[in-house]
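Selected chains from the complex are presented in situ; the others are not included.
The chains carry the letters A and B, assigned in the order they are written, with residues numbered from 1 in each.
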Amino acid sequence: MKLIIAIIRPERLQAVQDALQKTLDEGDNYRLTVASVDGHGRATGETEYFRGQEVRTRMAQRTQITIGVNDAYVDRAIDAIVNAARSPNGEVGDGKIFVLPLEQVVRIRTGERGGSAI
Amino acid sequence: MLSAAATLPFLVLAQATDLAQAAPTPTPAVQQVIDSGSTAWMLMSSAMVLLMVPGLALFYAGMVRRKNVLTTMLHSFVAMAVIGLHWVLIGYSLAFGHSVGGLGIIGWNWDYVAFQGLSYDKLFADKGVPELVFAMFQGKFAIITPALISGAVAERFSFRAYILFIVLWATFVYCPLAHMVWAEGGWLFKLGVLDFAGGTVVHIASGFSALILAMMVGNRRDYPDGAIMPNSLVLTLTGAGLLWFGWFGFNAGSAVAVQSPVAGSIAVLAFTTTQTAAAAAALVWMLLEWRHTGKPTSLGVASGIVAGLVAITPAAGHVTPLSAIIIGAIGSVVCFFAVQLKAWHKKDDSLDAFGVHGIGGLWGALATGIFCFIPVKGLISGEGITQLGKQALGAGVGIAMAVVGTLVIGTIVNAILGLRVTDQQERDGLDITIHGERGYHL
């Protein structure tokens, strides 16, 4: 099992959700967790102003999605995210996907563990 | 002396009819004394209309995405600064100066420039209030009207272009229209077109301009597929509350044009119709949604409130409270469907400035001709469609001015500064890219 953490543009969330749902619903059910984050990527040097005083600032709002998947679906999930999250010509700021090994999953409702709990 | 003034209320009807017949009444020196009650009410009304501007800022700002919340508020706030000055410097003269050439299209009075000739103790007509407070009251209208437009082009309009646009628009659309409809020498005024507090001058003008401008600047990059969610409907509701409060000043303060003492029967009538129309409209919008989608939304209630207030604006001092309920309710229906049409025509009037102000204002202008009973009688009083015809003419002129004016001014501003921010700025949000700020660090 893997835990996929992807940082995407907020306006792409809906597309990514649709893509993931299509991909994952055949096997696993589609489930994910979304958080609001701030991204600092290539475009450094952004500044904010407070009464004329410059402050280095967070670059731009990003959406982080966390999704636990069984091994069989990892690549498909990645592809789904990449396709749905990429801006038309692939622009700086489109984001990243991180894949982490996932040792255990527990479904709180049932206490079930492992792949079937995802 | 004051007892002369005291008999005035009984003349209101007669007077108002006169006004409607509109031969440029030579103002006789009837009322030489300040009426402190009327002045208090005009001071208050002016302050309340100013408060509508932050109210509008909140109303609009709540509906945009987090990354554009400040720029959206600024559209309203900067109008307080820019048009606030414009009005004092030339706006009042353009709107309420002597009709240039007697044509009733635009005014001018060198005296009024920077209020230089408006001595603080000069009274306004026979209303017992200083002319300065009338000028201030009207100035607040001039501020909020262009700010209303900003809702249609939110989240993508260049800030520099916006400032230039509203200055030109105030000069070439708003002031002439205000002159035609409200100034003693205005041709629509003389014709007897009724516009109590600005259905045509404020709402039709801003609403139709909004639509044109939205089309000129184009849709937001994420519209309609980008799940554009309001950053905080709490702000929008708060704004709607402030707008409702301020609108009492907007409408009931407009009694200054028709009666003395200003804080009298017509002001109270306008207050009452404002309340009843807004309540009816809020309820109707909510019920429409409930039926339509199964969800009565808070944004629906807020939108209904504004739609009702818009619809009653031109009619406020001319109709009964019961008529106001009907005007508000129908106003809600027409605005609701106008807004739904967007799903079909896909023009990104982002915060529905056209759907609510344009359509609501148009309905209100016509409804005035249907329901009015004072100072002239309209359709339901069995006086036929004369007044309705006048109202339609007024609305038509308003629409024409708005559409043509915005097309021309928009084209000019586009040529000079460009109407639209860059794609990158739009994507990262205007707050950080243009203003160097973020709305929240929570």
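Note that a contact is a pair of C-beta atoms (placed from the backbone, for glycine too) under 8 Å apart; a residue touches a chain by one contact, two chains touch by 3 or more.
Please read all numbers here as calculations on a predicted model, not as lab measurements.
**Q** Each kind of chain is drawn once; how many of each are in the full complex?
**A** A x3, B x3
Heads up, the rule we're going with is that only the chains that are shown with their structure count from here on.
**Q** From the C-alpha centre of chain A to that of chain B, how far is it in Å?
**A** Those two chain centres are 45 Å apart.
**Q** List the residues on chain B that touch chain A in their complex, please.
**A** 65-67, 222, 225-228, 427-429, 432, 436-438
**Q** Inside the complex, what are the residues of chain A that reach chain B?
**A** 9-11, 13-15, 46-49, 57-61, 93
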